[in-house]
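Just below is one structure, and these are the notes that go with it.
With one protein chain removed, the remaining protein chains of the complex are shown where they sit.
Presenting chain A:
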Amino acid sequence: MPTLEIHDLHVSVETKEGPKPILRGVDLTIDSGQTHAIMGPNGSGKSTLAYSLAGHPKYQITQGTVTLDGEDLLAMTVDERARAGLFLAMQYPVEVPGVSVSNFLRTAKTAIDGEAPKLRHWVKDVKVAMEQLRMDNAFAERSVNEGFSGGEKKRHEILQLELLKPKFAVLDETDSGLDVDALRVVSEGVNRVKESTDAGILLITHYTRILRYIKPDFVHVFVGGRIAEEGGPELADRLEDEGYDRYLEGAGAATV
């Protein structure tokens, strides 16, 4: 059974004043089929974890290991990680002018699978997935993320998740900037992926509201670049009532 295993991960980001440590020893193991929520206040390093797993060049791994199916993820290039089965739904998807969504999706699918998808099935798969995410047909001919609203960008990320069928998906604040309807549509998409592919999900969020739609098996509270507390879904309920203050008081001095 595929496992994403993060062990003692330390990550720094380059600044004018020199490297600044962000992650300070993250341990996390996700089995396929599981949904883990990472919750934490702004600046706690949640997005750094997401981008470090995907291999963004801005982040330097200074210590620790990450393996996917036992393979060393950190030794792989960005595209190799994706082909190994890791997907990152980004908080701020990037515009690619002149490249249509349909061309982009087909190119990505071909790269992930190692062969071009069978045209007839592919066209139907894309159409069905777009309908389920309440995306207009005309969307396929628009340039990737160019002029998309916040909600359209997030739907487009989940559309890719549904079509590329990764082993593990990291969703980086996919709920931010979504109204209630869009949040429900996007959450339904994630749940379809969970049911149909048995993917492991790492759901990064600041707020608990997405957890009403996507039920986590485990909740991790992220503070000051490491996991401060772990528990089941009930931990999310407690965070909703109490907020993050309890953790910040303890960790405040260390994070500034």
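To be clear about the criterion, a contact is a pair of C-beta atoms (placed from the backbone, for glycine too) under 8 Å apart; a residue touches a chain by one contact, two chains touch by 3 or more; residues count from 1.
Please note the rule applied: contacts and distances are computed from a predicted model.
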**Study point:** Absent chain [UniProt protein name; select from "Fe-S cluster assembly protein SufD", "Maltose/maltodextrin transport system permease protein MalG", "ATP synthase epsilon chain" or "Sodium:proton antiporter"]
**Key:** "Fe-S cluster assembly protein SufD"
Practice item. Looking beyond the chains shown, say which of A:L164, A:A182 or A:A199 touches the absent one. Key: A:L164
Study note, to complete from the structure: Checked against the full complex, the residue among A:L4, A:M39 or A:A54 that touches the missing chain is A:A54
Revision key, fill the gap. Even though one chain is not shown, chain A touches it at residues 54-57, 77-79, 81-83, 87-88, 90, 93-99, 103-104, 107-108, 111-112, 143, 160, 164
